[in-house]
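What follows is one structure encoded as structure tokens, with my remarks underneath.
Of the protein chains in this complex, all but one are displayed in their positions.
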Amino acid sequence: MIKFAQFGAGFIGKVHGANIAKHPQSELTYIYDIYPTAAEQLAVQFGAKVASSPEEIWASDVDAVLIASSTNTHADLLSAAIQAGKPVYCEKPIDLDIHRVKAVVQQAQQTKLPILVGFSRRFDSNHLRIHQAFQNGEIGRLEMMHITARDPKPPTLGYIKTSGGQFRDQTIHFFDMLRWLAGEDPVEVYATGAALVDPAIDEAGDVDTSMLIWKFPSGALCHINCSRRADYGYDERVELFGSKGMAVSRRKPRREVSLYKGESVISDGMYPGWFERMEPTFYHALDSFIKAVQGEAGVYPNLRDGLMAQMIAEAAVESLHTNQPVKIIYWSPE
Amino acid sequence: MIKFAQFGAGFIGKVHGANIAKHPQSELTYIYDIYPTAAEQLAVQFGAKVASSPEEIWASDVDAVLIASSTNTHADLLSAAIQAGKPVYCEKPIDLDIHRVKAVVQQAQQTKLPILVGFSRRFDSNHLRIHQAFQNGEIGRLEMMHITARDPKPPTLGYIKTSGGQFRDQTIHFFDMLRWLAGEDPVEVYATGAALVDPAIDEAGDVDTSMLIWKFPSGALCHINCSRRADYGYDERVELFGSKGMAVSRRKPRREVSLYKGESVISDGMYPGWFERMEPTFYHALDSFIKAVQGEAGVYPNLRDGLMAQMIAEAAVESLHTNQPVKIIYWSPE
Amino acid sequence: MIKFAQFGAGFIGKVHGANIAKHPQSELTYIYDIYPTAAEQLAVQFGAKVASSPEEIWASDVDAVLIASSTNTHADLLSAAIQAGKPVYCEKPIDLDIHRVKAVVQQAQQTKLPILVGFSRRFDSNHLRIHQAFQNGEIGRLEMMHITARDPKPPTLGYIKTSGGQFRDQTIHFFDMLRWLAGEDPVEVYATGAALVDPAIDEAGDVDTSMLIWKFPSGALCHINCSRRADYGYDERVELFGSKGMAVSRRKPRREVSLYKGESVISDGMYPGWFERMEPTFYHALDSFIKAVQGEAGVYPNLRDGLMAQMIAEAAVESLHTNQPVKIIYWSPE
Partner (left out) sequence: MIKFAQFGAGFIGKVHGANIAKHPQSELTYIYDIYPTAAEQLAVQFGAKVASSPEEIWASDVDAVLIASSTNTHADLLSAAIQAGKPVYCEKPIDLDIHRVKAVVQQAQQTKLPILVGFSRRFDSNHLRIHQAFQNGEIGRLEMMHITARDPKPPTLGYIKTSGGQFRDQTIHFFDMLRWLAGEDPVEVYATGAALVDPAIDEAGDVDTSMLIWKFPSGALCHINCSRRADYGYDERVELFGSKGMAVSRRKPRREVSLYKGESVISDGMYPGWFERMEPTFYHALDSFIKAVQGEAGVYPNLRDGLMAQMIAEAAVESLHTNQPVKIIYWSPE
């Protein structure tokens, strides 16, 4: 039984807490939140204790830590967890400041602790299957990848202003995905975008509609398109086009229901949001992390993957601002 | 070049005439219709002569005859064509009176003339593919068959009264199809139905909505459902369920277009009628007939197939009227 | 918080136990099983007590009872629960002996206790949507219904022999569904079937492949086809054809993944079994039951629904054995 301490009892914290409680090999021992009421509520629901401070957690006998607190706390908590020798499941991103990210990665160099960064889409059963199809050689060499990622509606302007922008906040999931699916790291990016959904997003210095093209060392090309608002719900799909075929992770409909009337077939459409669509991935990610804590070999997005996605995001942001293709320079810890 | 004489210049006559003209190995030489104006119009369009009488055709050097005149003329024209030694493409049904059908089949016993009865659905590329899948063993032994056949709207009441009823008129295509697909002849049928679309159809002694279950010697079962009115257009599909899998001839949409809006995906639906959906089958049936006239071995619905479908229809009608399962007794020419 | 006592700790008992534990308004207080080890295991997992006897449960302060023990215990437990004044969630069927079923229904006449009979498919989100579409008038008057129900592989011969046969065991879910969807009770049935999957099933006096046609008072017709073995996994789908359109609860694929290769598009197929497909329905059924226990008005399959489905099954069995359409006679408690 893996004993967990969790930081953060907000929306995503509730999801993680419930999964820890549900998983047969884990239990929630401590919960910490800067809002004690929120922590208390989760503690009651899952039979955990409220930690009075992070220090209480580092000093405790918990086997693992789950960081689901606000982004600006991730780096410090990661750092402390590494020092305390606790395996960590950390929500993405590591930090909006790439230098802090690098510092944590540098620190983690010396340890073999399992650290999972929450790119949970890697655990979606549809995406996993096309990953496997490519790895198995079912589509030959990769030549083109297409990722579509559209949210139903933009977050609040307040959120957008502190989010780091569309690429660092929304698209970053797919910056991780393209590396994972291609099995290689992109070398160049061209990015463009505009605020077509809301002019206030433009005034905030951000875009809400964007397209990017990536080049891989193999010559393969990758297109990503991203929107903050899709009238028809959450739309995420991926296509891997190879020399011997194509593997497609299709849209997932909300229900499998159709109405035939007049000249039309009216089918149930998309999920209302990314969470409803992606909810099961959080449990699968947790399961993968628990296996790693138990010593099983396994593959999951680790701290370096978190760094890579953010370096890719930086290049994309630079391209967006300069309207020039940008070569991606990867930093590695010594 | 196969020279054709054609009887009938109505709706379906125009279709056949155009196909004869279009086919690189055939030409329309004569056209006969009891309405000379209709015949004249077709003759001009396809460079044919108007025959002043059927006799002119029997005495001519045409290589083949296409019968697309009204149903009550089919049997006599078939009989005359056989006597004249002309291969025949005859529209279905042979005759509404099963005794006349048997007489023609009896007469044709002595000849080896190619005679194709117009069950053109056998030439639909979707249906052909599932026929082949079963023949190839791709689905193992047949266990269940499902045929759905729904017209957008009922014909006129006048037509219904002289049509022989839903089974002899509409469903008969699928009585041929079930034999063709199963590769065996059904031994028993249970049929039921009602006039749900229009009470006047009930008053005319007919049904417009029906369901049938067939038993085959192998033990396989077949369900057919048939409606005279589908709000959403023409709906025809077939499913072959076997011991090793299932082959499905799906609905064919009018266009491959979808609109994603709100909670729905609105796609283009069905064809407006059976003809728009099945139009290409007439050319393929003609092509098969021309090959037979040219001496190529080939498989097509022949005179005996026409008789079989009608005997099956008679059993279905009896079951409908008695609400009892009916064993099908097949008559064979001596 | 609704305190539950549960009978049965086998496969389906584990499912119910987990749902009771997961539901925010319920908790598992007692578990009873004739195999104390099984009961003990569930008790530990969900923090419940093992009851030493059913009597301990009837005497306890639990708010509700869930019966998931073997079929032959259902009627007695239901009867005792009614006497003890405990609301009951009872797995289907009530009993294989229709007389015992009637006796329980008669007994329950005097009480207003919520009693839910586990026809959980009523809670499937796809089926619910077409139910709603018809209720809302979106497809007009019902004219035809089609239900397809195919299991991946037959249960053991031992199970089949004591199951009451395909209709009482497998098809019964759909006998409930046709009433629920149509909003009326069928008046006549014609059923036929054969043992095409395994001759030993025939020797055991049962069929594994069957087709049925139902007539409703409104004139609507319903087709059900049922197989004990589908090579391609679990296949359940429903079609409601009405005067103004058609509502379809489609097959649910295991994943939304396609591989385009050569001349084919290879997509992920069906779920491996009914449970993987229908798992979420158990939670939704429980939720509906809990609401009823809490006094909310709501619609769920009740004891009379359980009886109706079994009377329909009896008529279907009679038709199967006599090869005659059978009028369904409904018994009602006084």
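For the reader, a short list of remarks on this structure follows.
Order of writing sets the labels: A, B and C. Residues in every chain begin at 1.
The rule we apply is simple: a contact is a pair of C-beta atoms (placed from the backbone, for glycine too) under 8 Å apart; a residue touches a chain by one contact, two chains touch by 3 or more.
In this text the structure is predicted, and so the values were computed from the model without any measurement.
Within the set A:Ser69, A:Asn126, A:Ser163 or A:Thr209, the residue that contacts the chain not displayed is A:Thr209. Here the missing chain is touched by one residue of B:Gln106, B:Ser218 or B:Ser258, and it is B:Ser258.
Across A:Gln6, A:Ser26, A:Ser227 or A:Ser249, the residue that sits in touch with the chain not pictured is A:Ser227. Only one of C:Gly10, C:Gly269 or C:Gly298 touches the chain withheld from this view, namely C:Gly269. Contact residues of chain A toward the unshown chain are 140-141, 143-144, 146, 150, 190, 192-194, 196-197, 209-211, 213, 215, 219-221, 223, 225, 227, 229-232, 241-246, 323-325.
Think of the hidden chain as still there; on chain C it touches residues 230-233, 235, 253-254, 260-270.
Touch with the hidden chain on the side of chain B covers residues 22, 125-126, 129-130, 133, 138-139, 244-253, 255-262, 268.
Here is the rule we use: only the chains that are shown with their structure count from here on.
Ranked by how close its mean Cα position lies to the mean of all protein Cα atoms, the top chain is C.
Where chain A touches chain B, the two copies mostly use the same residue numbers: shared numbers make up over half of all numbers in play. Annotation: 40 Å between the Cα-based centres of chain A and chain C. Inter-chain centre distance (chain B to chain C, centres taken as mean C-alpha positions): 42 Å. Here the spacing of chain A and chain B, counted between their Cα centres, is 58 Å.
Across the assembly, chain B contributes 230-232 as residues in contact with two or more other chains.
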